[in-house]
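I am attaching a structure below and will ask some questions about it afterwards.
The complex is shown incomplete by one protein chain, all other protein chains being positioned as in the whole.
Order as written gives the chain letters A, B and C; numbering starts at 1 within each chain.
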Amino acid sequence: MPLRAAVIGAGYWGPNLVRNFRSSPDWDLVAVCDLDPARAARVVGDRSTVEVETSLEALLARPDIDAVAVATPAQTHCGIALAALEAGKHVLVEKPLASTLSDATRMVDRAEELGLVLMCDHTYCYTPPVQHLRALVHSGELGDILFVDSVRINLGLVQPDVDVFWDLAPHDLSILDFVLPHGLSPLEVSARGSDPIGAGNSCLGYLTMPIGHGAIANIHVNWLSPTKIRHTVVGGSRKTVVWDDLNPQQRLSVYDRGVDLELTAGTADAAEKRAVNVNYRLGDMYAPALPEREALGQMVTEFADSIHEGRAPLTDGRAGLRVLAVLEAASESQRRAGAMAPVALTDLYAQRHGLGQPVGVGVGLLR
Amino acid sequence: MPLRAAVIGAGYWGPNLVRNFRSSPDWDLVAVCDLDPARAARVVGDRSTVEVETSLEALLARPDIDAVAVATPAQTHCGIALAALEAGKHVLVEKPLASTLSDATRMVDRAEELGLVLMCDHTYCYTPPVQHLRALVHSGELGDILFVDSVRINLGLVQPDVDVFWDLAPHDLSILDFVLPHGLSPLEVSARGSDPIGAGNSCLGYLTMPIGHGAIANIHVNWLSPTKIRHTVVGGSRKTVVWDDLNPQQRLSVYDRGVDLELTAGTADAAEKRAVNVNYRLGDMYAPALPEREALGQMVTEFADSIHEGRAPLTDGRAGLRVLAVLEAASESQRRAGAMAPVALTDLYAQRHGLGQPVGVGVGLLR
Amino acid sequence: MPLRAAVIGAGYWGPNLVRNFRSSPDWDLVAVCDLDPARAARVVGDRSTVEVETSLEALLARPDIDAVAVATPAQTHCGIALAALEAGKHVLVEKPLASTLSDATRMVDRAEELGLVLMCDHTYCYTPPVQHLRALVHSGELGDILFVDSVRINLGLVQPDVDVFWDLAPHDLSILDFVLPHGLSPLEVSARGSDPIGAGNSCLGYLTMPIGHGAIANIHVNWLSPTKIRHTVVGGSRKTVVWDDLNPQQRLSVYDRGVDLELTAGTADAAEKRAVNVNYRLGDMYAPALPEREALGQMVTEFADSIHEGRAPLTDGRAGLRVLAVLEAASESQRRAGAMAPVALTDLYAQRHGLGQPVGVGVGLLR
Partner (left out) sequence: MPLRAAVIGAGYWGPNLVRNFRSSPDWDLVAVCDLDPARAARVVGDRSTVEVETSLEALLARPDIDAVAVATPAQTHCGIALAALEAGKHVLVEKPLASTLSDATRMVDRAEELGLVLMCDHTYCYTPPVQHLRALVHSGELGDILFVDSVRINLGLVQPDVDVFWDLAPHDLSILDFVLPHGLSPLEVSARGSDPIGAGNSCLGYLTMPIGHGAIANIHVNWLSPTKIRHTVVGGSRKTVVWDDLNPQQRLSVYDRGVDLELTAGTADAAEKRAVNVNYRLGDMYAPALPEREALGQMVTEFADSIHEGRAPLTDGRAGLRVLAVLEAASESQRRAGAMAPVALTDLYAQRHGLGQPVGVGVGLLR
């Protein structure tokens, strides 16, 4: 028996969710909800018995809906999600999870209290290259992570209400959260944005953060680039991966190349001097064969599976929280002209739940 | 009658200078000087009457040498260049001009006092794409410059004495100095470096600086990348150029694409609100035909021409100074965890020469 | 009022047609017909009132269907299309139009007799790059066509019943037919195929044909290539276009590059010798901005428009005929070890309709 879903919001992202819920054997799409019934009807299409709803209350009151997917503007996520949770529905939310960290925290807390699944649609985490990248990192094949450089630029829709970091960086941050051995947990963040066209918000920028042991991650986001680049390098002490998402024939390239230092013990009279031998590995590259499948299809399957199994989904509300915490710190750093700003999440969670004692639906949600 | 040259330093870069002085009709290469005569002899090759010198003093004392090219370690540039200037030789110096801003200032001042040419080997400025890029900016075809993003990464030689900024960023900075309408003149710089392999210096990093009117330039340098990228975007209000130096068939691409904002006057009761129309230009791209010629050949010609014409070369000592001033500020910013550090040059020159009254060989050197 | 369509065949291509008829405002998709009702039902999807039919007769007998789209195996095209035409339906047929030239001729003749539209789904002709390419050729911007080189290779499905020419070359041939000033009208064709894996049919091959004035077109098709290439060069006396369909950011590149010969009149005593000056044009390249839109959406719109306007569609049955005539000649050439084989179409049509007097739905169908 498939689970019964409704999609709330028939704007930019909603149709993609509709299409995937419709074609998934795990789901039965019952209704699409939008304030504009014509827009919802267009998404549903002709000769369809999927229902159109315009009232959120009416939708949530229906007993024949198990879960809702929210694809509305970010500032409405919290209200809709809390209402849906109160109505006993499992909830999937488009990224970012909410427009503020405190809103998001309320959503996560409430879902956990009610024992319902709250999932964040971090779509890229369900693509074959990101899933392979995660496996490469977690298996140790890359060694220690030395650096991450992620570029996500194109001629983009200049948003009236959010800056380019809030628009594009959630993708990179959710990928980092998914891929890094300990998830996304920087203590501080530096962000330098620029608004050279006078749009009112940063249209391009750079976000840098320490990711442990001297390593840093940098994210370059840009709405003003005439060309599209989706290019991420994850440098490891053993191997380094280049992910070029616009090269479908070779998205991932794993290089056995790098720099190794050998520290030799100095002699007595040169104790402070360390003698260093620099070795260059110049080995082969390989490009793993990756399946071609739509990420959103995998995502709605994971949503169903996590509901059936009573567990947190791979990209749960807490993953969304970690992303939001970095985005808020990035905004603070921008206000400080790029100086490092602390990431609030650790304190917040330490206060509330006790550090290292995360709780979730069933068992431990926090990685 | 060609000018007579000697090359000092037969290490990594010296052979390239030797080859170009040799094949230039403007120059007669008289000698190569190195402490190691075997190394110099190898560079000179068999069946050649180019002389090998091991003594700098002896070399500089020769009356049959008009100019020297210095390709020795950066910390020796100042001593060698000053000695050569005192001996009445014109001087070409490999980048960076010196290892400190104060050394470089002494070199520039002394050359100007003696009326000799002091040139900095900013090789990229003599490549066809950079010359074309400069023309595109200076002609106004790009409009106002909105952003510059420059990536220069590859598996590089980890240097024992300098960090990756001092090793690689001089290329990007000298290009910016050459291309930007007002040269390289940021008031402050932010640099975040990382040394994840424990080499003792930053092996990768990001350098950001304001370049006027809300625009920023960012430079990404990295010794640990398994792949080589040489990719610079110069975004303008009219057009945007992408320079991919590793694509010899299409190094420059000029895009008629971008985002235009139209600010509409608000009504009385909404005076603070500005109504903004966002327009997207989605025009064609063109790739200008560029000649294929060796940059160093152009560079040694410019060295000869500037001597003959008693003028500052295109990449004179002051260009080298401007690059060094940014590098020193970048080092200071790294010490401050990436916070903005002021660039010292303006003050220095204001003190010495009076702001806006630059002097040079003949006429105004400072752009 | 939208036209009412049915799709016949729910295999590989049918679902694409279903999706586009469904989302087109010009069409109402009434039914999907397949011998296997479960397969048809899967294509229709849940919560849909699009009907599933398993009987062709029943389908064609329905008065609420104006047109059918046939996506069944090639050898069944003729029978299905003729039945549909007899039932008064307009017909769209997947490429190739039929499995033999004589079948296809019957289809074209019958549609013309009945005044119904017979359209061939030459999908590529409805893509933005091919439409732009056609405009470049027809406007004269390229000058005379000097050569065409088309490569279509990838790891493909080895077909049990047809060779690689019949499987892949229809794409290239239909594009040539659409783009060339006089359509696809070679007098003879050479084809060299190879079956190195013992599949029973050529798995890779080369098809060469004269296209007038000394120019040739060559098509390389290959099922055994590990990488995918879709690369076509159309060389002209003024400009040359490179179409790389796998580069979505720059599918078309128009080069102002080429070789010009100037023939100079010889002197009296050297009358036979022609003095030739070779000039190389080395001008800029430009990449026209192209819209991103789905070709099949354009195609179903053209199907509707041609029915409403009582005219031949852009890719009508005769275009399908011309493609088939070349495919049959290619098979004959393969039997002759690659020697030139004549293309039968001209004779056939000269006999039947009188050369130069093509008839069609409304006005002249044959270019």
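The rule is short, and it goes like this: contacts are C-beta pairs under 8 Å (C-beta built on N, C-alpha and C of every residue); 3 or more make two chains touch, one makes a residue touch a chain.
All of these numbers come straight from a predicted model, not from anything done at the bench.
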Sole residue of C:25, C:63, C:214 or C:291 that reaches the chain not shown, by the stated touch rule: C:214
Listed residues A:246, A:285 or A:344, member touching the removed chain: A:285
Please identify which residue in C:72, C:190 or C:315 touches the non-displayed chain. C:190
Contact residues on chain C toward the hidden chain run 144, 146-147, 149, 153, 155, 158, 160, 190, 192, 194-200, 203-204, 206, 208, 213-216, 218, 220, 222-227, 233, 235, 237, 240, 242, 253, 255, 257-261, 263, 276, 278, 280, 282, 285, 337-340
Interface with the unshown chain - residue positions in chain A: 250, 253, 256-257, 282-289
Could I get the residues of chain B that touch the absent chain, sorted low to high? 22-23, 28-29, 45-50, 227-228, 246, 248-249
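In this text, only the chains that are shown with their structure count from here on.
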Counting in whole Å, what is the centre-to-centre distance of chain B and chain C, each centre being its mean C-alpha position? 54
Nearest whole angstrom, what separates the Cα centre of chain A from the Cα centre of chain C? 43
Which positions in chain C are in touch with at least two other chains? none
